[in-house]
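Take a look at the structure set out below.
The complex appears here minus one protein chain, its other protein chains still in place.
On to subunit A.
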Amino acid sequence: MPSNKLFALLVPIVSVLMGLIAGAIIMLVSGFSPIDGYTALWNGAFGDSYTIGETIRRSAPYILTGLSIAFAFRTGLFNIGAEGQVLVGWLAAVWVGITIDAPMYIHLPLAVLAAAVAGGLWAFVPGILKAKLGVHEVIVTIMMNYIALFTTNEIIRKVLTSGQTTTDSIAPSASLASEWMQSITFYSRLHYGILIALFAAAIMWFIIQRTTIGYELKSVGFNQHASRYAGMNVSKNIVLSMVIAGMFAGLAGAMEGLGTYGNMSVTAGFSNLGFDGIAVALLGANTAIGVVFAAFLFGALKEGAGEMPTGAGIPTELVDIIIALIIFFVASSYIIRWVIVRFKKEGK
């Protein structure tokens, strides 16, 4: 077996390749040219400075939701609630962005912070329930997603507007929009959020790898008994882990609310940012750097997919299938591992 690090890198790469190959087969079977399809995908994601800007813009929230799930996972928790945490973060950021009047150096950080705090609070509920009553966090976070969806919808309709489906736009002093970034990417919606996302990735790495906080969180995730024996407060660490994970997801909401859209709309369904974050975390092997790369891949796929119907005539449904296949192969990394080991043996 090769060194573990190399192997850890190989698995996601092979997963993506297998997903692309499977996608190609499906395109062939459906009578489309995979070469045209992937060319369109590539052009849609990296064809010009505008699409590159949009790809990066799309990646920022994926980085944050990916970090959220990866962080929880590293400490032994499954945060399926990133979706809900994104929504409450988004709402909180827009709310502060609309209602408060302050200079930018106060307003923007405040709005970003509000998103993080809202996400953190939303994750605090499953955290405390798990720590004190042993309720499984997967169940609670899934429920919290629905509560978040319907609550934010209701607040948009009844509190932030009077019966409208979209809030007002946030004040410019709370906006992450960057004229400079827009100008170099041919007026894409690229905003400063990507810097926040990258910074958050660095924070996650630092907490997990370098601090006593991360040491405790991981220890509790690995073995609660030994952690208690060592004098750690197990309950506190479970709650803390969920809250930090929720804050990352809440920030992803700020990306949308303060960066891309500048407002929030009533939606019938989920944004899927949180659910895709699960795949991003998986693909990134739950490491900060891995999540950043995986998020860029997801951003590129989603952005590039938009070009496939127009550029190669491939229906959007097929594009969704191809993306789903890639996620499938990532999720079944066990199979990939098996295949790699198998090839290694035969190569001998």
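By definition in this document, contacts are C-beta pairs under 8 Å (C-beta built on N, C-alpha and C of every residue); 3 or more make two chains touch, one makes a residue touch a chain; residues count from 1.
One rule holds for everything that comes next: contacts and distances are computed from a predicted model.
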Choose one: "ABC transporter ATP-binding protein", "Fatty oxidation complex subunit alpha", "Heme/copper-type cytochrome/quinol oxidase, subunit 3" or "4Fe-4S dicluster domain-containing protein". The correct choice is the protein name in UniProt for the chain not shown. "ABC transporter ATP-binding protein"
Can you tell me which of A:187, A:222 or A:338 touches the chain that was removed from the display? A:222
Based on the whole complex, identify which of A:158, A:210 or A:342 touches the chain you can't see. A:210
In the complete complex, the non-displayed chain touches which residues of subunit A? 1, 210-213, 215-216, 218-219, 222-223, 225-232
